[in-house]
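Step one of this worksheet: look at the structure below.
Here the complex is missing a single protein chain, while all its other protein chains stay put.
Note that the chains take the letters A, B and C in the order they are written out, and that residue 1 is the start of every chain.
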Amino acid sequence: MIDRTVGSAVDAVAGIEDGSTVMIGGFGRAGQPVELIDALIDSGATDLTIVNNNAGNGDTGLAALLAARRVRKIICSFPRQSDSWVFDGLYRAGEIELELVPQGNLAERIRAAGAGIGAFFTPTGVGTQLAEGKEIREIDGRTYALEYPIRADYALISAFRADRWGNLVYRETARNFGPIMATAAATTIVQVDEVVPLGELDPETVVTPGIFVDRVVAVGERAWLDEGTFVGGVTIEGTPLDTEGSTR
Amino acid sequence: MIDRTVGSAVDAVAGIEDGSTVMIGGFGRAGQPVELIDALIDSGATDLTIVNNNAGNGDTGLAALLAARRVRKIICSFPRQSDSWVFDGLYRAGEIELELVPQGNLAERIRAAGAGIGAFFTPTGVGTQLAEGKEIREIDGRTYALEYPIRADYALISAFRADRWGNLVYRETARNFGPIMATAAATTIVQVDEVVPLGELDPETVVTPGIFVDRVVAVGERAWLDEGTFVGGVTIEGTPLDTEGSTR
Amino acid sequence: MTTRITRDELAARIAADIPEGAFVNLGIGAPTLVANFLPDDEEIILHTENGLLGMGAAPEEGRIDPDLINAGKQPVTALPGAAYFHHADSFGMMRGGHLDVCVLGAFQVAQNGDLANWSTGAPGAIPAVGGAMDLAIGAKEVFVMTDLLTKQGEPKLVAECTYPLTGVGCVTRVYTDRAVFDVTADGFAVRELFGDNTLDELRELTGLDLKEQA
Partner (left out) sequence: MTTRITRDELAARIAADIPEGAFVNLGIGAPTLVANFLPDDEEIILHTENGLLGMGAAPEEGRIDPDLINAGKQPVTALPGAAYFHHADSFGMMRGGHLDVCVLGAFQVAQNGDLANWSTGAPGAIPAVGGAMDLAIGAKEVFVMTDLLTKQGEPKLVAECTYPLTGVGCVTRVYTDRAVFDVTADGFAVRELFGDNTLDELRELTGLDLKEQA
C-alpha cells in the first residue's frame, strides 16, 4: 500500500541537509506552508538557497527562517514589501544573496525544471537589467532571452486536501506556485488541512497528481474554514478577529 | 453581457478561410470535435493545414475532412493506425504533406505558442531522424534540440461543459489536447455537451478559462451519458450497442 | 493653475475606455482604482496574476479569506464564472498575449513606448520586480496611469527613460492628470486634453515634440 502521509511536520522535513536548495510555495501569505517552515527552522538546516516569490512577511514563516540566519541566498521576484523588514535588514547588511527574477520567468523556469525542458526563450525582461548577460535571439520578429530551469532538492508547499497517494487539490489563489514547485524538486513535501480517503478526490479536479509528491502531513483546518466551508472571521493574516481584538 | 455561445456548429465554424491552419483536438476518437469537423467539411474551407495527434480514423470526422481533399498538410505524431486508410491512401498517392512530430514535442510546441515562449530546448528526439537539421545544444550534461511553437488560426476542440464566458471542463482522457490547443489559436471554437449557467462550474475545477475561448456550441449529450452520468451501453466508437447489433 | 484631474477622475476616464468583455489586469497601486469605475451593468473580467480570472471587489469585514487575494496581497472575492490556475499558467496567459488590457503605474514612459516602473536605480534601494515585466510585454494594450509630472515637477513622459526599463516599446497609451497620450510611430500624440490644458503648455512641460491626434 502506498502511503505518503507522515505523522508530523518534523517528520515531513526530516533529512533536509545544510546547503540544500529549497522551494517554498506561497504568494505572500497565501499558500505559504507555515508549519513546514517552522519545522525546517527547528531542524537546524542552514546555508540554504530558498526559491519563493517573496522574501518573507512580518516575523513568521519564511521571515523567521531568514531571521534565524539559515538562508544564504534567495531567488525571488518581489523581496521588498511593506512588512519585509527581516529580509531588508539582512540585504542591507550584505548578509543574504539575492537573485531577482521577473515573476513569470520564475514560474516558467520552475515549470521547465519539472517538465524536462533544457532552456527556453522568453520575451519577459528583454532589454532590461534583468536580462543583462543572457543570450538574446530574435525569433519571428520578436526578441527573446534564454532562461534556464530552476531545480530544487526540496519543495515545501501547502495544499488544501490530499489522499495517501499524494494527489492534491488547492484552495483559491493559495494554489499559486504549489503545482509547479511540486514538479521541480527531488523531494516534494506538502502540508494540507486534511488527508481524505483514496478515491474521495475527484480525478477530474486533482491539480497535482501524487507522482510529484513524496510526503504529506495534515496540519489541521485553517482558521477561516469549518469542515472545508469558508466561514470567515479572520484578518488577512489569518488571525481570528476576536483574538485580534483582544490582543491589540 | 458576455455570451460566447452560438446556435449551431455551422455558426461556430463560420469564417474559417481557405489556407487556414486549424488545430483539431482529440486523441483518436476521444475528444475529437466531430460535429465541428462535420460543419467544417460543409463550410467548404480547403487548402487547410491540420494539427492533430492522429490523421483520422475510419471514414468520419477528421478522416472525412481528409477524404474531401480539404487538407494540404497535416502536423501530427501518429498518422498510421489500423483504421487510417483515408490518410494512408492520400499519403501514398503524394496528395497530402506530413510533418511528423514526437507527441511530447507536439504538445509542448502547442503549449509554447499559447504561453508566449519563442522556442525551447527539448531532449525528445535528439539523435533521431526527427531532430535532423535542428539546433542541438548540450546543457548541464544533457543534449537538447531546439523546437519552435506551433500556432493556429483556429482550434476546434471538444469539452464536456461550458458556461457563457467560455470556461470549460473536460471528461476523462477526452481532455488530451483541448486545453493547450485552446491557448494556441487566434480563434478557439468549442463543442460541448451542455452549456450551464454562469457560476455553475466550480472555479477550482475549470480547466480552460474562458479567456482562451471564442465560440461555444452545445451539441447535446454523448450517447454514453445520461444527465452527465456515465451509463455505458456503447462501443468504443460511441455507437449504442443495440444499434450496433441491428446494423451488422 | 491649469486643470489637473484627480486620481479618481483619471481612474474613471481609463475605465470608460475599457470595452465590455475585455480581460484586464490592473497593476498594484493607483491602477486598482480603475476597478471602482467599471460599469456595473457590463461584464469586464479582471485577471490577477497570482491565479484568478473573474476577480471581484474586496470582501466585507469578517468575510476576508486569506486564500483569496490579489497581486497586491489584498483580500478580494471571486465572481460567478471565475477560474483559478497556477502561476505558470497565469503568466503563460500574460506572456502569450491573451490579456486585452493592463493598466500600470510608471516612473517614466519614453516616446517609443519604453516603460520604467520597477526601480529608480537609486543606490542602496532593494530591487523588486514582481510581475511588472510580464505585464508590460504581455497585454495587447498597455495603459499607463500616472501624473504627468513628478512631485518635483519633472516630466514622466520623456525622450528616453533614464530609470531602469521594465519593458521595451510596450506602452500603447498614457493617461495622465492633464491629458491622454497615444504612443505612435512618431512619438506621443495627444488624444485628449483635460480642462484648460493646451498642447503648447504640455510641450513646454515635457520638452517633447508632442503630436496632435491624427
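What we mean here is this: a residue touches a chain if its C-beta (ideal position, glycine included) is under 8 Å from a C-beta of that chain, and two chains touch if they have at least 3 such contacts.
It should be emphasised that the depicted structure is a prediction, and the values quoted were computed from it without experimental measurement.
Which of the displayed chains are touched by the chain that has been omitted?
Contacts of the unshown chain, counting the full complex: A, B.
Kindly state which of the options A:Gly7, A:Gly133 or A:Pro203 is in contact with the chain not pictured.
With A:Gly7, A:Gly133 or A:Pro203 as choices, the missing chain is touched by A:Pro203.
Determine which one of B:Thr5, B:Thr49 or B:Ser77 touches the chain that has been left out.
B:Ser77
In terms of residues, what is the contact footprint of the unshown chain on chain A?
1-2, 111, 113-117, 163-165, 167, 183, 198-199, 201, 203-204, 206, 209-212
Applying the definition given at the start, please give the residues of chain B touching the unseen chain.
The list for chain B reads 27-31, 53, 77-81, 87-88, 91-92, 98, 100-108, 110-111, 122-130, 143, 170-180, 207, 222, 224, 230, 232-238, 241.
In this text, only the chains that are shown with their structure count from here on.
Let me spell it out: compute each chain's centre from its C-alpha atoms, then which one is farthest from chain C's centre?
Relative to chain C, the chain whose C-alpha centre sits farthest away is B.
On a C-alpha centroid basis, what's the spacing between chain A and chain B, in Å?
From the centre of chain A to the centre of chain B is 34 Å.
With centres defined as the mean C-alpha position, give me the chain B-chain C separation in Å.
Inter-chain centre distance comes to 36 Å.
Residues of chain C that contact two or more other chains, please.
In chain C, the residues touching two or more other chains are 52, 78, 84-85, 88, 91-92, 94-95, 138.
Spell out, as numbers or ranges, the residues of chain A touching 2 or more other chains.
108, 122-123, 170-172
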